[in-house]
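Other chains dropped; remaining ones untouched in position.
Chain nomenclature is as follows: A and B, assigned in order of appearance, with residue numbering initiated at 1 for each chain independently.
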């Protein structure tokens, strides 16, 4: 509601004669208080105190969305960067997100253990994330897909999961990064077989059935001269977003002596921003390097 | 994920010598199965069977958003129509929504009693609605605000409420429409006092303090010659969206005798679409006229 402050109490029946008649045509049914009992049907969905709150988003029908918008395969760096831009917007617009991790068409956001944002209500966490991410996706589309118009507004589905300890949270993030690795290795070979060897998708699938990671590495190396370890980190590791101090160069008009009047000055200002990394988060190294994320002793 | 089908099983350790060495550098930590226990932390949030499921969205910080985008006051018909366009998109893209009701910066969506969409999981209902609505808001913005660029991607918050009976559902919708009425009556007078009588917001608020509906009608009529009942229905009643058969005129290229070759024909096709109404839903009349919505005996 944007007109004025919401009216908290309901207007009751009028008493004066002329307006009364007019009012009665409106109907006594307008008495809002009579219906307010329906509020009692709202359930409490508070997340357990002192636990990490994770919201994970997944693109809805992104297989089709990728087809329609000509995403490159197996990875479209524009699409991945747009996802990360949206995730950064979510982190900057909402409160208390300490780390985010994204890969493919999914992104996970971790709210700090003791956040009290919207009293820790699960519905607030997930709908704010989902809506902010989705509106940003359309808003920033053109910055990443200059020549590819957006054909329809995409949807995302979200969920909230609560983790009681640092170990379980780290294992959650490891699970998503392991998923990234396994899918990306598979897809890299799958699309090489199609794009370079001319196999059909069904043939490529058949060729890969039952193969282990080492077999896939071997196929890439021997048939396509691809060393998987040299593939871009963003594809292999996904994207981690953490808050880091960044020096921003801003241009500022400032009061100067007369002879320099009207000039602008480039000023450097330190700001804390969600910065993308493409590193391993399964091992201990990352967490030891950034103990402040989980508030762990370093 | 758009590259190929998600890989369901994890790749296990390689055996051949060369790739083994390469693999070991990747680390045995890539074994995804070790982390999959984290799935057990997801809570079940199934909505009670046989109940109406309502998702309500509210604009986040729309007071500020309206200011920044120069919304007309007390009502901006472009903004209201854009909201309705988004709600229509939600109804068409998602499953099993039987009715929606919107006013100001909020919209409620009612899923049918026995829907089994996503196994009735509350998180799925609310994040799909929130994300689809939000992406549509940006996507269709230009259709309604030609001269007003969108400055930033807006957010929405959502919640799920479950109603066990037709009566409680109707009372929920009545509650929202009564809210619309009370706020709109207040805002109509409030902004008339400011825009036409030159009061400050604080003065207008003081003037209205303690007034009843009849008093406000009286002020509008005697001071501004406004008969509130003649104000646009969309402002006074909000917008109801229900599925109705609509004749669509479509232009189709069809096989015709040689002399008419290349000509197109206008064809009329009946389609069911979410149609906006601005009528009373508090009284019985609406529900008697549309018994199919709640599946009630007419």
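Everything that follows uses one rule, which is that a contact is a pair of C-beta atoms (placed from the backbone, for glycine too) under 8 Å apart; a residue touches a chain by one contact, two chains touch by 3 or more.
In this text the structure is predicted, and so the values were computed from the model without any measurement.
Asks: Please give the number of copies in the complete assembly; 2 of them are in place here.
Replies: All together, the file's complex is an assembly of 4 copies.
Methods note: only the chains that are shown with their structure count from here on.
Asks: How big is the gap, in whole Å, between where the Cα atoms of subunit A centre and where those of subunit B centre?
Replies: 21
Asks: Could you list, by residue number, the parts of subunit B that touch subunit A in their complex?
Replies: Listed in rising order, the residues of subunit B that touch subunit A are 1-7, 10-16, 18-20, 22-23, 25-27, 29-32, 35-38, 41-43, 45, 57, 60, 62-63, 65-67, 71, 73-76, 79, 89, 93-94, 104-106, 118, 122-124, 126-128, 130-140, 150, 152-164, 168, 171-172, 174-175, 178-179, 181-187, 190-191, 201, 205, 211-218, 221, 229, 280, 282-283.
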